[in-house]
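For this depiction, one protein chain was excluded, whereas all remaining protein chains were kept in their positions.
Chains: A and B, in written order; residue numbering restarts at 1 for each.
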Amino acid sequence: MTKAFPGVLANDSIDLKIRPGEIHALLGENGAGKSTLVKMIYGILKPDAGTILFNGRQVEIESPARARELGIAMVFQHFSLFDSLSVVENISLGMNKVVDLQKLANEITEVSKRYGLPLDPKRHVYTLSVGERQRIEIVRCLLQEPRLLVMDEPTSVLTPQEVKKLFLTLNRLAEEGLGILYISHKLDEIKELCHQATILRLGKRIGIVDVDDESTSSLANMMMGDELEKNDRHHTPVTGAIRLQVNRLNMPAKDSTSISLSNINLDVRAGEIVGIAGVAGNGQDELLKALNGERCAPEAASIIIDNQPAGKLGPNPRRRAGLASVPEKRLGHGAIPDMDLVDNAFMTGFYRMGLLAKGIINYPKTRIFAQKVITDFSVKTSGSSVPAESLSGGNLQKFIIGRELSQHPEILIVSQPTWGVDAGAAQTIHRSLRQLATQGAAILVISQDLDELMAMSDRIGAICGGRLSPLYPTAKMTVEKVGLLMAGVALEEGAADVASVS
Amino acid sequence: MDLFIPALLTIITAATPLLFAALGEMVTEKSGVLNLGVEGMMVMGAIVGFVAEYYSGSATMAIVASILAGAAMAAIFALLVLEFHASQVPTGLALTIFGIGLSALVGQSMIGIAYEGLPKISIPVLSSIPVIGPLLFQQDFLVYLSIVMVAAIHYFLNKTRAGLILRAVGDSHDAAHAMGYSVVKIRFMAILFGGAMAGLSGAYLSLAYSPMWIEQMTAGRGWIALALVVFACWRTLRVLLGAYLFGGISILQLHAQALGIGIPSQVMSMLPYLATIFVLVIISRDVSKIKLNAPASLGRAFHPSR
Partner (left out) sequence: MWPRLVKRQIPSRLMVYLSPVFALLLSLLAGVVLFIIMRVSPLAALHAFFIEPLSSIYGLAELGVKATPLILIGVALSLGFKAGVWNIGAEGQLTIGGLCGGMVALYFYDQEGFYIIPLMLLAGVLGGIVWAAIVAFLRVRFNANEILTSLMLSYVAGLLLNVLMHGPLRDPDGFNFPESRQFSDSALLPTLFDGTRLHIGFLIALLVVALGWIILSKTLMGYQIKVAGSAPAAAEHAGFSTSKIVWTTLLLGGGIAGLAGTIEVAGPIGQLLPNISPGYGFTAIIVAYVGRLHPLGALFAGLLLALTYLGGETAQIQLNLPVAVTGVFQGLLLFFLLASDVLIHYRIRFGKPELAVEKS
């Protein structure tokens, strides 16, 4: 299969074979071309060249409806769900044939029981958790009795415990003869679940291997090309002064679609990286906004920066106090998509960099600042006068993080620092964050990527339903234990029998 | 009693045009498209219906012409918004400005011509009920049609698969696209339907409400209809309620002077506009409620991902 987009060859003559009953991994980094390939298989994209054989017959998959007709089902990384509709309505929209909703509701209950995927057909989607939403997608696929199930990064939104349950379901389905194409860049999962793996790199197929014959490091080598340097983990406890302290912070939800924060307590010391894990939509965004001043706390004393109450300060007074932040969403929150990099450098830099005098913008100085960020953080761009939206995800993230780091913050709060970023840029970002901590800054990293947090944080906790767990030294934690925290289980009772949770 | 009957009649005649336009706009908005051009489509429906009646002498032809005029205006909007990726807000404004201008041009030779109004249709048996019979069951065709449309749209949106798909497109165009539904086609249909209903609303104004042509005779009703959709939280039956509530306000307007209250007529004419602001404020202050009921993709541009 071949597919090109303006400027990139996303898939370059890729071959892929899946047998019934096989769980086949499609392995590759962000931007390797995995999503493009599966979108062609599911009829969302039209291939420029190449053929698809299904059960030995050549087929044209011109639409998702045709794919479903053939017996190909897909669970998307970003769910295709309609929040305002009920579970059964959502599922019926994904079916080719028109069915009676009552009958369908019964079938949903039946399938969800059989595969251990509890689901209430009458509930509205906006009331469901991320894990439950994924179940809708899976049940929807199973109801069509597919021959091939495509799953695009299904575990990125789940707690480790939920992942275990999912794998049980998938193994059972494979035993019943379903072929599963499992897309991931998480090597541990692939080792645990998959039989064979096809590896993509920069749009090309690198190889097809039996997973049992490979180690995670040999898979990683194939995926990334060359051995990546290991992040050195800090085991010595950091004893610097407390820079950022949060005491019993409560924030009511802004509206029905956001999460309220309750009784948040945390502290970050100079020279320390604190990690906060959690499944998407558990209050991460709200926490970031509460800490950087986008939303003010009801009580000034609930957020303390360098011994000064700061809860009622807005973003710029907090910047003056030394607190910088990087939000999760880059385009539209961390950066202005249609404005150029100079204007984007000004966006958060004007306060600390002195780019403003009496309400008038000092553009020459701003241009120099933007250029410095571009050079220092090796942002690949044709110059500082291109709009932010023209940069790739990794380059834009380097620019945004560079913009904050160049202001020498004493406290940095960063959400999802490497989400959707290529390995090279991720490494640059991790290295510069560690360096900033070494220079004595206090850093708080909010991330859904547990591996990242385990690798770089000194202490770790998790947020669940707007409540933050206590922070523990990362050296004493395991992925399973953090998983319990992510599920909102307190560690004292649960730590002893991690295995029994299922 | 001698005030009651004309009052009720006033409510019905004032509510019907609002009902048509708001129902149509609600369906358009349910598909995720905000068409601010209701006023322009309505005023074109009014003049084209009137011209068609003048030349053909047939009320049926007039109504059909109004529907087509509203839909044709909507088609311009749909083309710009869906094919040319124009923003919905300025395109809707353009539609209104254009409609008011074009209707004035088409209608310049129609000023001063009178029309006797749409024929009343008596529903047998029911219309012979004392007092309310002649009131409720001796109306023109469009009044009955407006009520039938309420039921039909309610059924369509909540009980049919097509209605479900329409709501799904309005909720998340990206998800609908990923599932293989043609967002553009579905929205095109919804926009055309909204235009046709606005055209009907215009027809009612120039053929029944005040059977003649006056420039800008819609007098902001298209905008009030837009506010009604918000007031109704995008629910069909509440649109019906809202339209008749606003119809009720116009009784005050028309009968205040009859009752001998010494308020200038212009001040009474302000009432519907002030009431619109009032209900908007009442409904909008609950942000969560709007967020929960408004179609989630409303007003957002749809660019299918590559």
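To be clear about the criterion, a residue touches a chain if its C-beta (ideal position, glycine included) is under 8 Å from a C-beta of that chain, and two chains touch if they have at least 3 such contacts.
Given the structure is predicted, the values throughout are model-derived calculations rather than measurements.
Annotation: of A:D12, A:E69 or A:E294, A:E294 touches the absent chain (contact as defined above). Between the chain not shown and the residues A:N265, A:S390 or A:S432, the one that touches is A:S390.
Along subunit A, the points of touch with the absent chain fall at residues 3-7, 45-48, 289, 292-294, 314-316, 319, 325, 327, 329, 331-339, 343, 346-348, 350-351, 356, 359-361, 386-387, 390.
For subunit B, the residues touching the absent chain in the complete assembly are 36, 76, 80, 84-87, 89-91, 93-95, 97-102, 104-105, 108, 177, 182-184, 219-220, 223-224, 226-227, 230, 264, 266-267, 269-270, 273-274, 276-277, 280-281, 284-285, 287, 290, 302-306.
One rule holds for everything that comes next: only the chains that are shown with their structure count from here on.
Centre-to-centre separation between subunit A and subunit B, using Cα means, comes to 45 Å.
In the complex of the two chains, the subunit B residues touching subunit A come out as 161, 164-165, 167-168, 171-172, 174-176, 178-181, 287-288, 291-292, 295-296, 306.
By the touch rule above, subunit A contacts subunit B in their complex via residues 5, 43-45, 63-65, 76, 79-85, 89, 92-94, 98, 126, 255-257.
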